[in-house]
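Only a single protein chain was left out; the remaining protein chains are all shown in position.
Letters are used for the chains, namely A and B, taken in the order the chains are written, and counting of residues starts over at 1 for each.
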Amino acid sequence: MLGDYSLGDLGAIFAMQGFAGLILFSVYVLMALGLAVIFGQMGVINMAHGEFMILGAYVTYLCSTFFQTHLPGLFGIYFFVAMILAFLASGALGMIVEWTLIRHLYKRPLDTLLATWGLSLILQQSYRTIFGAREVGVELPSWLIGSVQVTDTIEVPINGLFVMAITTLITVGVGLLMYRSRFGQQVRAVMQNRPMAGAVGIDTEKVDRYTFGLGCGIAGVAGSAFTMIGSTGPTSGQLYIVDTFLIVVFGGAASLLGTIASAFSISQTQSTLEFFLSGSTAKVLTLLAVVGILMVRPQGLFTLKVRR
Amino acid sequence: MNAAILSSPIIGESPDAKDFLLSVEALTVSFDGFKAVNDVSFYVDPNEIRVIIGPNGAGKTTVLDLICGRTKASAGSIKFKGQELTKISESAIVQAGVGRKFQTPSIYDDLTVFENLEISFPRGRTVWGALTFKRDAEVRDRIHEVATMIFLKDQLKERAEFLSHGQKQWLEIGMLLIQDPELLMLDEPVAGMSVGERIKTAELLNQIIVGRSVLVIEHDMKFVEDIAHRVTVLHQGKVLSEGSMERVKNDPKVIEVYLGH
Partner (left out) sequence: MTSPVQTLSKSLTVNDNPFMKPMEWVSLALLAAFILIVLPATLDAFRLNLVGKYLTYAFVALGLVMCWGYAGILSLGQGVFFGLGGYCMAMYLKLEASSVENTKIQSTPGIPDFMDWNQITELPLMWKPFQSLPLTLILVVAVPVFFAFVIGFAMFTRRVGGTYFAIITQAIAAILTILIVGQQGYTGGINGITDLRTLHGWDIRTDSAKFILYFLNGGLLIGCILAAQYVKKAKLGRILLAMRDKEDRVRFSGYSVAGFKVFAFCLAAGFAAIGGAMFTLQVGFMSPSFVGIVPSIEMVIYAAVGGRLSLFGAVWGTLLVNWAKTTFSESFPELWLFGLGALFIAVVLAFPNGLAGIYRSYVEPRLTRKVKALAPVGAPVPHGTPAE
(Lines give C-alpha, C1' and ligand atoms only; values in the text may rest on other atoms or scores of the structure.)
Protein backbone atom coordinates (compact mmCIF):
# COMPACT_ATOMS: atom_id res chain seq x y z
CA MET A 1 0.00 0.00 0.00
CA LEU A 2 2.96 2.29 0.57
CA GLY A 3 4.32 1.60 -2.92
CA ASP A 4 1.88 3.98 -4.58
CA TYR A 5 3.39 7.01 -2.86
CA SER A 6 6.74 8.69 -3.42
CA LEU A 7 9.03 9.28 -0.47
CA GLY A 8 8.24 13.00 -0.43
CA ASP A 9 4.52 12.24 -0.46
CA LEU A 10 4.93 9.82 2.39
CA GLY A 11 6.82 12.39 4.43
CA ALA A 12 4.06 14.89 3.88
CA ILE A 13 1.39 12.33 4.72
CA PHE A 14 3.11 11.37 7.94
CA ALA A 15 3.54 15.00 8.91
CA MET A 16 -0.04 15.94 8.03
CA GLN A 17 -1.55 12.94 9.74
CA GLY A 18 0.81 13.57 12.61
CA PHE A 19 -0.47 17.09 13.08
CA ALA A 20 -4.05 15.99 12.48
CA GLY A 21 -3.48 13.51 15.28
CA LEU A 22 -2.41 16.32 17.62
CA ILE A 23 -5.82 16.72 19.21
CA LEU A 24 -6.32 12.99 19.58
CA PHE A 25 -2.86 12.88 21.12
CA SER A 26 -3.77 15.70 23.49
CA VAL A 27 -7.01 14.04 24.52
CA TYR A 28 -5.14 10.80 25.11
CA VAL A 29 -2.39 12.49 27.09
CA LEU A 30 -4.82 14.36 29.31
CA MET A 31 -7.03 11.33 29.86
CA ALA A 32 -4.04 9.10 30.50
CA LEU A 33 -2.47 11.65 32.82
CA GLY A 34 -5.60 11.68 34.96
CA LEU A 35 -5.90 7.91 34.94
CA ALA A 36 -2.20 7.43 35.63
CA VAL A 37 -2.32 9.75 38.61
CA ILE A 38 -5.26 7.83 40.07
CA PHE A 39 -3.99 4.37 39.12
CA GLY A 40 -0.47 5.08 40.27
CA GLN A 41 -1.65 6.54 43.54
CA MET A 42 -4.36 4.12 44.54
CA GLY A 43 -4.09 1.14 42.21
CA VAL A 44 -7.67 1.87 41.29
CA ILE A 45 -9.02 1.96 37.77
CA ASN A 46 -11.77 4.44 37.32
CA MET A 47 -14.00 2.95 34.65
CA ALA A 48 -16.07 6.11 34.67
CA HIS A 49 -13.07 8.16 33.60
CA GLY A 50 -14.55 8.58 30.13
CA GLU A 51 -17.74 9.93 31.66
CA PHE A 52 -15.74 12.50 33.62
CA MET A 53 -14.22 13.54 30.33
CA ILE A 54 -17.66 13.83 28.76
CA LEU A 55 -18.78 15.98 31.68
CA GLY A 56 -16.00 18.38 30.70
CA ALA A 57 -17.20 18.25 27.12
CA TYR A 58 -20.77 19.09 28.14
CA VAL A 59 -19.54 21.95 30.31
CA THR A 60 -17.65 23.28 27.29
CA TYR A 61 -20.78 22.95 25.20
CA LEU A 62 -22.83 24.82 27.81
CA CYS A 63 -20.22 27.55 27.96
CA SER A 64 -20.18 27.94 24.23
CA THR A 65 -23.97 28.32 24.03
CA PHE A 66 -24.00 30.66 27.04
CA PHE A 67 -21.36 32.95 25.56
CA GLN A 68 -23.04 32.82 22.16
CA THR A 69 -26.37 34.00 23.50
CA HIS A 70 -25.38 36.22 26.41
CA LEU A 71 -21.83 37.40 25.87
CA PRO A 72 -21.21 37.28 22.13
CA GLY A 73 -18.52 39.94 22.50
CA LEU A 74 -16.40 37.66 24.65
CA PHE A 75 -16.99 34.56 22.52
CA GLY A 76 -13.35 34.57 21.47
CA ILE A 77 -12.16 33.65 24.95
CA TYR A 78 -14.96 31.31 26.04
CA PHE A 79 -12.75 28.29 25.57
CA PHE A 80 -10.45 29.34 28.41
CA VAL A 81 -13.37 29.80 30.76
CA ALA A 82 -14.82 26.48 29.61
CA MET A 83 -11.62 24.62 30.37
CA ILE A 84 -11.39 26.00 33.86
CA LEU A 85 -15.03 25.22 34.55
CA ALA A 86 -14.63 21.74 33.06
CA PHE A 87 -11.72 21.10 35.38
CA LEU A 88 -13.66 22.31 38.39
CA ALA A 89 -16.85 20.42 37.54
CA SER A 90 -15.16 17.08 36.86
CA GLY A 91 -12.79 17.55 39.77
CA ALA A 92 -15.62 18.29 42.20
CA LEU A 93 -17.63 15.32 40.99
CA GLY A 94 -14.51 13.20 41.32
CA MET A 95 -14.04 14.22 44.94
CA ILE A 96 -17.66 13.44 45.74
CA VAL A 97 -17.33 10.03 44.10
CA GLU A 98 -14.13 9.32 45.96
CA TRP A 99 -15.78 10.16 49.24
CA THR A 100 -18.97 8.21 48.70
CA LEU A 101 -17.70 5.23 46.73
CA ILE A 102 -14.02 4.73 46.04
CA ARG A 103 -12.65 5.09 49.54
CA HIS A 104 -14.59 2.04 50.68
CA LEU A 105 -12.99 -0.10 48.02
CA TYR A 106 -9.25 0.56 48.13
CA LYS A 107 -8.46 -2.97 49.14
CA ARG A 108 -10.64 -4.46 46.39
CA PRO A 109 -9.40 -3.15 43.05
CA LEU A 110 -11.48 -5.57 40.98
CA ASP A 111 -14.63 -4.52 42.79
CA THR A 112 -13.74 -0.92 42.11
CA LEU A 113 -13.80 -1.72 38.40
CA LEU A 114 -17.37 -2.94 38.72
CA ALA A 115 -18.55 -0.14 40.97
CA THR A 116 -17.10 2.57 38.75
CA TRP A 117 -18.61 0.85 35.73
CA GLY A 118 -21.96 1.13 37.49
CA LEU A 119 -21.20 4.79 38.10
CA SER A 120 -20.46 5.26 34.41
CA LEU A 121 -23.86 3.80 33.49
CA ILE A 122 -25.57 6.17 35.91
CA LEU A 123 -23.65 9.14 34.55
CA GLN A 124 -24.45 8.19 30.96
CA GLN A 125 -28.12 7.95 31.71
CA SER A 126 -27.99 11.25 33.60
CA TYR A 127 -26.43 12.94 30.56
CA ARG A 128 -29.10 11.41 28.38
CA THR A 129 -31.82 12.69 30.68
CA ILE A 130 -30.33 16.18 31.01
CA PHE A 131 -28.85 16.86 27.59
CA GLY A 132 -30.83 14.46 25.44
CA ALA A 133 -29.65 11.47 23.47
CA ARG A 134 -28.60 13.55 20.49
CA GLU A 135 -24.96 14.42 20.12
CA VAL A 136 -24.08 18.07 20.52
CA GLY A 137 -21.23 20.01 19.00
CA VAL A 138 -19.59 23.30 19.94
CA GLU A 139 -18.83 26.22 17.73
CA LEU A 140 -15.22 27.31 17.69
CA PRO A 141 -14.26 30.96 17.94
CA SER A 142 -13.05 32.24 14.58
CA TRP A 143 -9.40 32.50 15.61
CA LEU A 144 -9.23 28.76 16.23
CA ILE A 145 -10.49 27.87 12.76
CA GLY A 146 -8.18 27.37 9.82
CA SER A 147 -4.68 26.18 9.51
CA VAL A 148 -1.12 27.32 9.13
CA GLN A 149 0.57 26.55 5.84
CA VAL A 150 4.00 25.23 6.73
CA THR A 151 5.16 24.04 3.30
CA ASP A 152 3.36 23.50 0.01
CA THR A 153 2.09 20.13 1.10
CA ILE A 154 1.89 20.44 4.85
CA GLU A 155 -0.81 22.36 6.73
CA VAL A 156 -1.28 22.40 10.47
CA PRO A 157 -4.70 23.09 12.01
CA ILE A 158 -4.65 25.99 14.48
CA ASN A 159 -6.97 24.35 16.98
CA GLY A 160 -4.57 21.42 17.07
CA LEU A 161 -1.68 23.70 17.94
CA PHE A 162 -3.79 25.45 20.56
CA VAL A 163 -4.88 22.23 22.25
CA MET A 164 -1.31 20.99 22.05
CA ALA A 165 -0.10 24.12 23.83
CA ILE A 166 -2.70 23.73 26.57
CA THR A 167 -1.82 20.05 26.96
CA THR A 168 1.86 20.89 27.28
CA LEU A 169 1.04 23.48 29.93
CA ILE A 170 -1.09 21.07 31.92
CA THR A 171 1.43 18.26 31.62
CA VAL A 172 4.23 20.47 32.84
CA GLY A 173 1.94 21.72 35.58
CA VAL A 174 1.10 18.21 36.72
CA GLY A 175 4.76 17.26 36.52
CA LEU A 176 5.69 20.22 38.72
CA LEU A 177 2.84 19.47 41.09
CA MET A 178 3.82 15.84 41.49
CA TYR A 179 7.59 16.24 41.65
CA ARG A 180 8.20 19.73 43.01
CA SER A 181 5.37 20.65 45.35
CA ARG A 182 4.60 19.63 48.89
CA PHE A 183 1.33 18.07 47.77
CA GLY A 184 3.17 15.95 45.21
CA GLN A 185 5.61 14.87 47.86
CA GLN A 186 2.74 13.73 50.04
CA VAL A 187 1.09 11.94 47.13
CA ARG A 188 4.27 10.04 46.37
CA ALA A 189 4.78 9.28 50.03
CA VAL A 190 1.30 7.78 50.28
CA MET A 191 1.85 5.88 47.05
CA GLN A 192 5.00 4.24 48.34
CA ASN A 193 4.04 3.49 51.88
CA ARG A 194 0.53 4.28 53.01
CA PRO A 195 0.76 3.30 56.70
CA MET A 196 4.07 5.11 57.09
CA ALA A 197 2.78 8.24 55.42
CA GLY A 198 -0.17 8.17 57.76
CA ALA A 199 2.12 7.68 60.72
CA VAL A 200 4.19 10.77 59.93
CA GLY A 201 1.08 12.90 59.93
CA ILE A 202 -0.01 13.01 56.31
CA ASP A 203 -3.78 12.98 56.04
CA THR A 204 -3.87 10.09 53.60
CA GLU A 205 -7.62 10.26 53.11
CA LYS A 206 -7.38 13.87 52.10
CA VAL A 207 -4.48 13.15 49.77
CA ASP A 208 -6.50 10.37 48.15
CA ARG A 209 -9.50 12.61 47.73
CA TYR A 210 -7.56 15.45 46.16
CA THR A 211 -5.59 13.11 43.93
CA PHE A 212 -8.75 11.50 42.66
CA GLY A 213 -10.26 14.94 42.15
CA LEU A 214 -7.16 16.08 40.29
CA GLY A 215 -7.24 13.05 37.98
CA CYS A 216 -10.91 13.57 37.22
CA GLY A 217 -10.41 17.30 36.74
CA ILE A 218 -7.74 16.66 34.11
CA ALA A 219 -10.17 14.29 32.41
CA GLY A 220 -12.62 17.20 32.34
CA VAL A 221 -10.07 19.34 30.50
CA ALA A 222 -9.54 16.43 28.11
CA GLY A 223 -13.30 16.69 27.50
CA SER A 224 -12.89 20.33 26.50
CA ALA A 225 -10.26 19.30 23.97
CA PHE A 226 -12.44 16.43 22.87
CA THR A 227 -15.16 18.80 21.67
CA MET A 228 -12.80 19.82 18.86
CA ILE A 229 -12.49 16.35 17.36
CA GLY A 230 -15.91 14.92 17.92
CA SER A 231 -19.43 15.70 18.89
CA THR A 232 -20.45 15.00 22.43
CA GLY A 233 -23.03 12.37 23.27
CA PRO A 234 -23.92 10.51 26.47
CA THR A 235 -21.85 7.46 25.55
CA SER A 236 -18.99 9.16 23.70
CA GLY A 237 -16.62 8.62 26.59
CA GLN A 238 -17.25 4.95 27.10
CA LEU A 239 -14.78 3.56 24.64
CA TYR A 240 -11.98 5.84 25.71
CA ILE A 241 -11.34 4.05 28.95
CA VAL A 242 -9.82 1.00 27.24
CA ASP A 243 -7.55 3.08 25.00
CA THR A 244 -6.54 5.25 27.90
CA PHE A 245 -5.77 2.39 30.18
CA LEU A 246 -3.71 0.71 27.49
CA ILE A 247 -1.76 3.94 27.12
CA VAL A 248 -1.09 4.09 30.83
CA VAL A 249 0.00 0.47 31.02
CA PHE A 250 1.95 0.67 27.80
CA GLY A 251 3.89 3.63 29.12
CA GLY A 252 4.64 1.91 32.40
CA ALA A 253 2.20 2.91 35.09
CA ALA A 254 4.58 4.95 37.23
CA SER A 255 6.17 7.09 34.59
CA LEU A 256 4.89 10.48 33.47
CA LEU A 257 7.23 10.56 30.50
CA GLY A 258 6.30 7.03 29.56
CA THR A 259 2.64 7.99 29.53
CA ILE A 260 3.30 10.82 27.13
CA ALA A 261 5.53 8.71 24.88
CA SER A 262 2.99 5.93 24.72
CA ALA A 263 0.08 8.32 24.08
CA PHE A 264 2.13 9.78 21.28
CA SER A 265 3.02 6.48 19.68
CA ILE A 266 -0.49 5.08 19.94
CA SER A 267 -2.29 8.17 18.64
CA GLN A 268 0.21 8.65 15.82
CA THR A 269 0.14 5.00 14.77
CA GLN A 270 -3.60 5.15 14.66
CA SER A 271 -3.91 8.40 12.78
CA THR A 272 -1.20 7.43 10.28
CA LEU A 273 -2.77 4.03 9.64
CA GLU A 274 -6.13 5.71 9.22
CA PHE A 275 -4.85 7.43 6.10
CA PHE A 276 -4.11 4.12 4.41
CA LEU A 277 -6.74 1.84 5.86
CA SER A 278 -10.28 2.14 7.07
CA GLY A 279 -10.71 3.68 10.52
CA SER A 280 -11.78 0.43 12.11
CA THR A 281 -8.88 -1.57 10.69
CA ALA A 282 -6.48 1.10 11.88
CA LYS A 283 -7.96 0.88 15.34
CA VAL A 284 -7.83 -2.91 15.40
CA LEU A 285 -4.21 -2.97 14.27
CA THR A 286 -3.20 -0.35 16.80
CA LEU A 287 -4.95 -2.07 19.69
CA LEU A 288 -3.67 -5.48 18.61
CA ALA A 289 -0.12 -4.18 18.47
CA VAL A 290 -0.44 -2.69 21.94
CA VAL A 291 -2.02 -5.80 23.44
CA GLY A 292 0.57 -7.94 21.67
CA ILE A 293 3.45 -5.89 23.04
CA LEU A 294 1.91 -5.93 26.51
CA MET A 295 1.71 -9.72 26.37
CA VAL A 296 5.44 -9.87 25.73
CA ARG A 297 6.35 -7.00 28.01
CA PRO A 298 3.58 -6.56 30.57
CA GLN A 299 5.50 -4.06 32.66
CA GLY A 300 5.20 -1.50 29.87
CA LEU A 301 7.88 0.50 28.18
CA PHE A 302 9.24 2.44 31.11
CA THR A 303 9.38 0.88 34.53
CA LEU A 304 11.35 0.91 37.70
CA LYS A 305 12.63 -2.34 39.05
CA VAL A 306 11.87 -2.57 42.72
CA ARG A 307 12.04 -5.22 45.34
CA ARG A 308 8.65 -6.83 45.71
CA MET B 1 39.53 -24.93 46.41
CA ASN B 2 40.60 -24.44 42.84
CA ALA B 3 43.40 -26.87 43.39
CA ALA B 4 40.89 -29.37 44.68
CA ILE B 5 38.82 -29.03 41.55
CA LEU B 6 41.84 -29.38 39.31
CA SER B 7 43.19 -32.40 41.07
CA SER B 8 39.82 -34.05 41.29
CA PRO B 9 39.58 -37.13 39.10
CA ILE B 10 35.83 -36.69 38.68
CA ILE B 11 34.93 -35.02 35.44
CA GLY B 12 31.65 -33.20 35.06
CA GLU B 13 30.03 -31.94 38.26
CA SER B 14 32.41 -30.06 40.49
CA PRO B 15 33.10 -31.87 43.73
CA ASP B 16 32.02 -29.03 46.00
CA ALA B 17 28.58 -29.09 44.48
CA LYS B 18 28.39 -32.70 45.51
CA ASP B 19 29.68 -32.26 49.00
CA PHE B 20 27.50 -29.34 49.92
CA LEU B 21 23.73 -29.46 49.92
CA LEU B 22 23.58 -25.82 48.96
CA SER B 23 26.34 -23.73 47.51
CA VAL B 24 25.78 -20.06 46.92
CA GLU B 25 28.53 -18.40 44.92
CA ALA B 26 29.15 -14.76 44.02
CA LEU B 27 25.42 -14.07 44.32
CA THR B 28 24.49 -10.52 43.40
CA VAL B 29 21.23 -8.74 42.83
CA SER B 30 20.73 -5.08 42.17
CA PHE B 31 17.54 -3.06 42.23
CA ASP B 32 18.01 -0.04 40.02
CA GLY B 33 21.74 0.04 40.64
CA PHE B 34 21.43 -0.58 44.37
CA LYS B 35 23.11 -3.84 45.22
CA ALA B 36 20.90 -5.40 47.88
CA VAL B 37 23.01 -8.55 47.80
CA ASN B 38 26.59 -8.11 46.68
CA ASP B 39 28.91 -10.99 45.87
CA VAL B 40 27.64 -13.30 48.60
CA SER B 41 29.03 -16.83 48.84
CA PHE B 42 28.34 -19.49 51.44
CA TYR B 43 27.95 -23.23 51.62
CA VAL B 44 25.52 -25.34 53.63
CA ASP B 45 26.30 -28.97 54.52
CA PRO B 46 23.71 -31.71 54.68
CA ASN B 47 21.99 -31.72 58.09
CA GLU B 48 23.50 -28.38 58.99
CA ILE B 49 21.59 -25.65 60.77
CA ARG B 50 22.76 -22.32 59.47
CA VAL B 51 21.53 -19.05 60.86
CA ILE B 52 21.83 -15.81 58.95
CA ILE B 53 21.97 -12.73 61.12
CA GLY B 54 22.60 -9.11 60.38
CA PRO B 55 21.15 -5.67 60.93
CA ASN B 56 17.99 -4.52 59.14
CA GLY B 57 18.53 -4.06 55.43
CA ALA B 58 21.50 -6.39 55.36
CA GLY B 59 19.86 -8.42 52.60
CA LYS B 60 18.93 -11.49 54.66
CA THR B 61 15.41 -11.91 53.33
CA THR B 62 16.60 -11.11 49.82
CA VAL B 63 19.05 -14.01 50.02
CA LEU B 64 16.18 -16.37 50.85
CA ASP B 65 14.12 -14.79 48.07
CA LEU B 66 16.94 -15.47 45.65
CA ILE B 67 17.35 -19.08 46.71
CA CYS B 68 13.66 -19.89 46.39
CA GLY B 69 13.38 -18.02 43.09
CA ARG B 70 11.15 -15.22 44.23
CA THR B 71 13.76 -12.70 43.12
CA LYS B 72 15.94 -13.30 40.10
CA ALA B 73 19.69 -12.97 40.62
CA SER B 74 21.64 -10.44 38.59
CA ALA B 75 24.77 -12.57 38.78
CA GLY B 76 26.16 -15.58 40.59
CA SER B 77 24.99 -19.11 41.08
CA ILE B 78 22.95 -21.12 43.56
CA LYS B 79 23.49 -24.85 43.39
CA PHE B 80 21.27 -27.24 45.31
CA LYS B 81 22.45 -30.84 45.21
CA GLY B 82 24.41 -29.87 42.12
CA GLN B 83 21.35 -28.38 40.38
CA GLU B 84 21.45 -24.74 39.35
CA LEU B 85 18.44 -22.99 40.93
CA THR B 86 18.75 -19.55 39.33
CA LYS B 87 17.49 -20.92 36.02
CA ILE B 88 14.36 -22.80 37.12
CA SER B 89 10.89 -21.74 38.25
CA GLU B 90 9.79 -21.36 41.86
CA SER B 91 7.61 -24.45 41.77
CA ALA B 92 10.48 -26.49 40.31
CA ILE B 93 12.73 -25.27 43.12
CA VAL B 94 10.17 -26.46 45.66
CA GLN B 95 9.87 -29.78 43.89
CA ALA B 96 13.65 -30.10 43.99
CA GLY B 97 13.37 -30.03 47.78
CA VAL B 98 13.57 -26.46 49.02
CA GLY B 99 10.87 -25.24 51.41
CA ARG B 100 10.38 -21.65 52.47
CA LYS B 101 8.54 -20.02 55.33
CA PHE B 102 7.73 -16.36 55.02
CA GLN B 103 8.23 -13.67 57.61
CA THR B 104 4.56 -12.96 58.16
CA PRO B 105 2.48 -16.10 58.49
CA SER B 106 1.40 -17.01 55.00
CA ILE B 107 -1.48 -19.45 55.21
CA TYR B 108 -4.86 -19.76 53.52
CA ASP B 109 -7.36 -17.99 55.76
CA ASP B 110 -10.44 -19.34 53.97
CA LEU B 111 -9.45 -22.97 54.26
CA THR B 112 -9.41 -25.24 57.28
CA VAL B 113 -6.22 -26.34 58.96
CA PHE B 114 -6.69 -29.76 57.38
CA GLU B 115 -7.05 -28.29 53.91
CA ASN B 116 -4.08 -26.00 54.44
CA LEU B 117 -1.94 -29.03 55.15
CA GLU B 118 -3.53 -31.04 52.36
CA ILE B 119 -2.60 -28.47 49.75
CA SER B 120 1.01 -28.70 50.84
CA PHE B 121 1.02 -32.50 50.60
CA PRO B 122 3.50 -33.24 47.82
CA ARG B 123 1.22 -35.08 45.42
CA GLY B 124 -1.11 -33.94 42.66
CA ARG B 125 0.75 -30.76 41.90
CA THR B 126 -0.25 -30.54 38.26
CA VAL B 127 -3.65 -29.34 37.09
CA TRP B 128 -4.67 -32.89 36.21
CA GLY B 129 -3.21 -34.24 39.43
CA ALA B 130 -5.18 -31.72 41.45
CA LEU B 131 -8.39 -32.66 39.65
CA THR B 132 -7.97 -36.35 40.35
CA PHE B 133 -6.37 -36.08 43.79
CA LYS B 134 -7.88 -38.53 46.26
CA ARG B 135 -7.92 -37.86 49.98
CA ASP B 136 -6.77 -41.37 50.87
CA ALA B 137 -5.48 -42.94 54.08
CA GLU B 138 -1.88 -41.95 53.36
CA VAL B 139 -2.84 -38.28 53.08
CA ARG B 140 -5.01 -38.36 56.20
CA ASP B 141 -2.43 -40.17 58.28
CA ARG B 142 0.34 -37.80 57.27
CA ILE B 143 -1.81 -34.76 57.98
CA HIS B 144 -2.75 -36.09 61.40
CA GLU B 145 0.87 -36.85 62.13
CA VAL B 146 2.02 -33.36 61.19
CA ALA B 147 -0.91 -31.72 62.96
CA THR B 148 0.08 -33.50 66.14
CA MET B 149 3.63 -32.25 65.78
CA ILE B 150 2.57 -28.64 65.32
CA PHE B 151 0.12 -28.74 68.24
CA LEU B 152 -2.93 -28.29 66.01
CA LYS B 153 -4.44 -31.77 66.22
CA ASP B 154 -7.67 -30.45 67.69
CA GLN B 155 -7.99 -27.54 65.29
CA LEU B 156 -7.98 -29.55 62.04
CA LYS B 157 -11.51 -28.54 61.12
CA GLU B 158 -11.15 -24.93 62.11
CA ARG B 159 -10.79 -22.20 59.52
CA ALA B 160 -7.21 -21.01 59.56
CA GLU B 161 -8.16 -17.36 59.94
CA PHE B 162 -9.40 -18.04 63.48
CA LEU B 163 -6.03 -19.32 64.70
CA SER B 164 -3.80 -17.24 66.97
CA HIS B 165 -0.68 -15.63 65.55
CA GLY B 166 1.55 -18.32 67.00
CA GLN B 167 -0.70 -21.09 65.75
CA LYS B 168 -0.57 -19.59 62.28
CA GLN B 169 3.22 -19.67 62.37
CA TRP B 170 3.10 -23.31 63.43
CA LEU B 171 0.64 -24.11 60.70
CA GLU B 172 2.97 -22.66 58.13
CA ILE B 173 5.85 -24.66 59.54
CA GLY B 174 3.60 -27.71 59.34
CA MET B 175 2.80 -26.93 55.72
CA LEU B 176 6.52 -26.99 55.01
CA LEU B 177 7.02 -30.12 57.04
CA ILE B 178 4.48 -32.06 55.04
CA GLN B 179 6.45 -31.20 51.91
CA ASP B 180 9.41 -32.93 53.54
CA PRO B 181 12.02 -30.60 52.05
CA GLU B 182 15.75 -31.34 52.23
CA LEU B 183 16.44 -27.68 52.77
CA LEU B 184 14.11 -25.74 55.01
CA MET B 185 14.31 -21.94 54.99
CA LEU B 186 12.70 -20.09 57.87
CA ASP B 187 12.37 -16.33 58.01
CA GLU B 188 12.11 -15.19 61.63
CA PRO B 189 10.13 -18.19 62.91
CA VAL B 190 9.68 -16.84 66.43
CA ALA B 191 9.01 -13.17 65.67
CA GLY B 192 5.90 -11.82 67.33
CA MET B 193 5.44 -14.85 69.57
CA SER B 194 4.74 -14.96 73.27
CA VAL B 195 7.35 -16.50 75.56
CA GLY B 196 5.36 -19.71 75.90
CA GLU B 197 4.95 -19.98 72.14
CA ARG B 198 8.65 -19.38 71.65
CA ILE B 199 9.59 -22.27 73.85
CA LYS B 200 7.14 -24.53 72.08
CA THR B 201 8.45 -23.36 68.69
CA ALA B 202 12.05 -24.04 69.64
CA GLU B 203 10.97 -27.50 70.70
CA LEU B 204 9.15 -27.93 67.39
CA LEU B 205 12.11 -26.74 65.38
CA ASN B 206 14.42 -29.09 67.22
CA GLN B 207 12.12 -31.92 66.17
CA ILE B 208 11.77 -31.00 62.54
CA ILE B 209 15.38 -30.20 61.75
CA VAL B 210 16.34 -33.82 62.11
CA GLY B 211 17.45 -35.23 58.79
CA ARG B 212 17.48 -32.00 56.83
CA SER B 213 19.39 -28.78 56.42
CA VAL B 214 17.89 -25.60 57.75
CA LEU B 215 18.59 -22.00 56.85
CA VAL B 216 17.15 -19.60 59.42
CA ILE B 217 16.97 -15.83 59.66
CA GLU B 218 16.56 -14.76 63.24
CA HIS B 219 17.16 -11.75 65.45
CA ASP B 220 16.68 -13.45 68.79
CA MET B 221 20.30 -14.16 69.79
CA LYS B 222 19.37 -16.53 72.56
CA PHE B 223 17.40 -18.58 70.06
CA VAL B 224 20.27 -18.43 67.55
CA GLU B 225 22.78 -19.66 70.09
CA ASP B 226 20.49 -22.54 70.96
CA ILE B 227 20.09 -23.92 67.47
CA ALA B 228 22.86 -22.69 65.16
CA HIS B 229 25.64 -24.95 63.99
CA ARG B 230 27.18 -22.09 62.09
CA VAL B 231 26.28 -18.45 61.67
CA THR B 232 26.66 -16.19 58.64
CA VAL B 233 26.62 -12.45 59.30
CA LEU B 234 25.42 -10.24 56.50
CA HIS B 235 25.99 -6.52 56.43
CA GLN B 236 25.00 -4.16 53.61
CA GLY B 237 24.54 -7.04 51.22
CA LYS B 238 27.92 -8.65 51.90
CA VAL B 239 29.13 -11.50 54.06
CA LEU B 240 30.81 -9.88 57.03
CA SER B 241 31.74 -12.92 59.01
CA GLU B 242 31.06 -16.62 59.18
CA GLY B 243 31.67 -19.45 61.60
CA SER B 244 30.53 -20.75 64.95
CA MET B 245 28.46 -18.46 67.14
CA GLU B 246 31.38 -18.18 69.47
CA ARG B 247 33.76 -17.04 66.74
CA VAL B 248 31.29 -14.64 65.20
CA LYS B 249 30.49 -13.05 68.54
CA ASN B 250 34.13 -12.22 69.04
CA ASP B 251 34.80 -10.99 65.52
CA PRO B 252 35.72 -7.31 65.84
CA LYS B 253 34.01 -6.50 62.52
CA VAL B 254 30.72 -7.92 63.82
CA ILE B 255 31.05 -6.07 67.10
CA GLU B 256 31.70 -2.90 65.15
CA VAL B 257 28.52 -3.31 63.11
CA TYR B 258 26.30 -4.27 66.01
CA LEU B 259 27.70 -2.02 68.69
CA GLY B 260 29.69 0.60 66.81
CA HIS B 261 28.62 3.91 65.38
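The rule we apply is simple: a residue touches a chain if its C-beta (ideal position, glycine included) is under 8 Å from a C-beta of that chain, and two chains touch if they have at least 3 such contacts.
For clarity, every value in this text was computed on a predicted model and none was experimentally measured.
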*Thinking of the whole complex, not just what is shown, which of B:21, B:36 or B:107 touches the missing chain?*
B:107
*Could you tell me which of A:27, A:54, A:95 or A:119 touches the chain that is not displayed?*
A:119
*asked:* Out of B:21, B:68, B:152 or B:234, which residue would touch the omitted chain in the full complex?
replied: B:68
*Interface with the unshown chain - residue positions in subunit A*: 43, 45, 101, 104-105, 108-115, 117-122, 124-125, 128-129, 238-239, 242, 245-246, 249, 278, 280-281, 283-284, 287-288, 290-291, 294-296, 298
*subunit B residues that touch the omitted chain in the full complex*: 68, 70, 89-91, 94-95, 99-100, 102, 106-112, 114-115, 118-120, 122, 124-127, 130-133, 135, 157, 159, 175, 179
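Convention: only the chains that are shown with their structure count from here on.
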*Roughly how many whole angstrom separate the Cα centroids of subunit A and subunit B?*
48
